[in-house]
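Here it is: the structure, laid out below.
Removed: one protein chain of the complex. Kept in place: all other protein chains.
Going in written order, the chains are labelled A, B and C, and every chain counts its residues from 1.
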Amino acid sequence: MTSINKGATQQIATIISNKRVGAYHQIHINVGEIVKSCRPGNFVAISVGGDSSRMILRRAFAISRVSESSQYGGTMELIVAPHGAGSRWLCSQIEGAELDIVAPLGTSFGIPTEPINALLIGGGYGSAPLFGLADVLKSRGCKVDMLLGASNGSKIYAPMEGKRSVNSLKIYTEDGSMGETGRVTESLLEIVSNRNIDVIYSCGPMGMLRAITELVAHTEVIHQCAVEESMACGIGICMTCVLPIRNEDGSTSMLRSCIDGPVMDGSRVQWDLVGQIPEVHQ
Amino acid sequence: MTSINKGATQQIATIISNKRVGAYHQIHINVGEIVKSCRPGNFVAISVGGDSSRMILRRAFAISRVSESSQYGGTMELIVAPHGAGSRWLCSQIEGAELDIVAPLGTSFGIPTEPINALLIGGGYGSAPLFGLADVLKSRGCKVDMLLGASNGSKIYAPMEGKRSVNSLKIYTEDGSMGETGRVTESLLEIVSNRNIDVIYSCGPMGMLRAITELVAHTEVIHQCAVEESMACGIGICMTCVLPIRNEDGSTSMLRSCIDGPVMDGSRVQWDLVGQIPEVHQ
Amino acid sequence: MTLPVDMSTTLANAWFPTPIFTASGCASSGKELAQFFPLKDVGAIVTKSVMTKPRHGRPTPRMAETPSGMLNSIGLQGPGIDSFLANDVPWLLEQKARVIVSIAGETIEEYSTLARKLRSVSGISAVEVNISCPNVENRGLVFACDPDASRRVIDGVRKTIGGELPIIAKLSPDVTNLPEIAKGVVDAGADALALINTVLGMVINLETMKPHLGGKTGGLSGPAIRPIAVRAIYQVHAALPHIPILGMGGVASGRDALELILAGASGVSVGTASFGNPTALISIQNELRELLAARGFATLQQAIGYAHRDEKP
Partner (left out) sequence: MTLPVDMSTTLANAWFPTPIFTASGCASSGKELAQFFPLKDVGAIVTKSVMTKPRHGRPTPRMAETPSGMLNSIGLQGPGIDSFLANDVPWLLEQKARVIVSIAGETIEEYSTLARKLRSVSGISAVEVNISCPNVENRGLVFACDPDASRRVIDGVRKTIGGELPIIAKLSPDVTNLPEIAKGVVDAGADALALINTVLGMVINLETMKPHLGGKTGGLSGPAIRPIAVRAIYQVHAALPHIPILGMGGVASGRDALELILAGASGVSVGTASFGNPTALISIQNELRELLAARGFATLQQAIGYAHRDEKP
């Protein structure tokens, strides 16, 4: 009927496993058929708090990776930071618990048709969807380098098996507790030019996405970033999650990051206008 | 400082067991020291729904019985009917789950100093506190007869071990699925006079308590009933749970059934005024 | 098993197969929900309030979750009436959905302009006039908080739109005397009333220690406000028993919808509940049908305002 939310379904998913990994919880859920429509960059919206919860809104989580081959049918992996009441509730759910989910939602990372040089940059749990993306890029013959950053080592999510898909992995922490001390943007331009990067794929805090955009603004590099705005519905009906996006004609549109995102072209996001009202176009 | 709520404490209690018994759940919780202050008729107020619950009020449950000898220290038994969201949540809690409780609350059944003939009448889960009461009466040398009633057999709560403390037990169900067909009030006056009953102790729906009061109004029998009014606080601070009680001078006071009850003198409750505003006394 | 309850309802001369509608601003223009259920299966799609010109709305953050509720300060972002009528309405009609167009203006004149544009559009069932926005001509006071301004908006719309299309005036609960405002807009020509819009609220962000929302204050919606909605509907139905009410405010289940209907609502809009559950309208509709059947109602009509039965003369 419409292309918005195409492929998205609401269903009950069972938790297969929930284990702590550093500061995060790695949660596997059984989701069946829908794995076929999940692409790197898509997210899932999950009800939290149970039947008589005072939390009435779903919480959004990037789909870290999906797998069809497992004994459970289609499964989905989430990397969840226990942040507030909702994500803490999710992290406390045990094997066998049932979750009400809506997935897959939102846009996905654009996959090149030719083998290119890709740089994947993740901040905190933002690395989660990048490993799935790396697999796909790799299978298309791309060269995949990865930079991960976080405030400290416990917030770096870099699973063993994920590392196999990347050609190089460099880690930065602000306190120096893992990898190099500093931020992923530290020597970004150098890396981009040394490695002939064509496309940057990024996922992480808005400040990081903005900084990357500004650094590569005067280069030829394409920057696809997965944004994270506060979302009430996740399906495009509430208009709470908007970001100012520059149109071809120079005017600005307030686009919904849940259906026109989360993956967006970094160079079109008007980072300096986030949290403001742009002049009315026309 | 004050005698109101004397002995009541707020604490975390762990569920030791939770099993279905007919239409009810028999729940044992580990409560420690406070069992010493619990008397038959007292109740416990329990938080329901967990940390982010939209149910902000505690639920009241009669303390069915307490035991000091168990391996867990003091334990308390509750008989819970899964009625609405709160009691259903409680019934779904498993062994090891923690409950936030306040107990013991309210008045208790008056225990005679002499051996008397007592008739205990329970409706539905109202039988729960009567078995504990029967033990105490029995130990004081009283003769204890019991009548239990419910709409059907699954709603009769009459545990094996409880039956030991009573001299006779007669069961009525409205659909005849257990015991005799009918209500506990069926041949009440006959029983009272045949068995020389001195005191009736009752617990159950308000309609039953009222019917008993009216039947024995013109006899010498004392009727102590445990009422069940909707309670917001359970500790006397909200004034939602009031019942019209006749004073010595014929005037009416609106007394709180949580602190001046739940056990009240049936003959002083103005059953016909429940749900109305009495004329202002003075 | 389809239970034999006639669920149809009317708001003035508009007929709907079921009383469960979307709420304005909580279904965008319909396309987004169409993935989850056929739009024609619910009573009507009430579209997001549209203004004459395209509009960016308020700065982000635009929402804050609160206990059993949420605050929003969207600020009527939208494409403007021309684009809306050219694109969104035809699409909805193609889906065979019943459409109620919600309009909003900053001046009394703007409402009349919108009404003029709607007059020539065929296929829409009714117009909902959202008078809960600030009146730029009058110190930013919300129209629906001022009996006189409310009346004048509705009067302007009535005169422009002519006699056919039912006008539903949407009121704010943030007033001292709701029945008075309701009477005013009915006198001015409203055929029905929509009750309630969101309640004005605020959340302070404990990190920045400033109002959390970009627009500072926001509208409170969700189950938290349901008791306020029930009271508003009950009060207004008691004062104006012959004026149909489209009820809304915190409806998330069939029991909630029934509560509003018993209080006096002829139809029920579901807003915030769709954010938590994209198929909320369908489950509410099914639950409502069962609850009505269980209570022996053969038609929805019999249940409307039933809680007032002992008070009616």
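In this text, a contact is a pair of C-beta atoms (placed from the backbone, for glycine too) under 8 Å apart; a residue touches a chain by one contact, two chains touch by 3 or more.
Quick caveat, the model's predicted, so the values are computed rather than measured.
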Chain not shown: contacting residue from C:I20, C:L85, C:L118 or C:A263: C:A263
Hidden-chain contact residue, picked from the options B:N30, B:S47 or B:S165: B:S47
Residue of B:P112, B:P159 or B:G236 touching the missing chain in the full complex: B:G236
Omitted-chain contact residue, chosen from C:G57, C:G184, C:P223 or C:P244: C:P223
Touching residues (missing chain, whole complex) on chain C: 64, 66-69, 71, 145-146, 174-177, 199-204, 206, 209-211, 217-218, 220, 222-228, 230-231, 234, 250, 255, 258-259, 262-263, 291, 295, 306-307, 309-310
For chain A, residues in touch with the removed chain: 54
Interface with the undisplayed chain - residues on chain B: 1-2, 4-6, 8, 10, 47, 54-58, 100, 102, 229-230, 232-243, 252, 254, 259, 274-278, 280-282
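Rule of thumb we're sticking to: only the chains that are shown with their structure count from here on.
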Arrangement of touching chains [line / ring / star / complete / other]: complete
Relative to chain C, chain with the most remote C-alpha centre: B
Centrality ranking, top chain (CA atoms only): C
Rounded Å distance between chain A and chain C, as computed from the means of their C-alpha atoms: 35
Intercentroid distance (Cα basis), chain C paired with chain B, Å: 47
Shared-contact residues (touching 2 or more other chains) in chain B: 54
Contacts with two or more other chains, residues of chain C listed in rising order: 67-68, 223
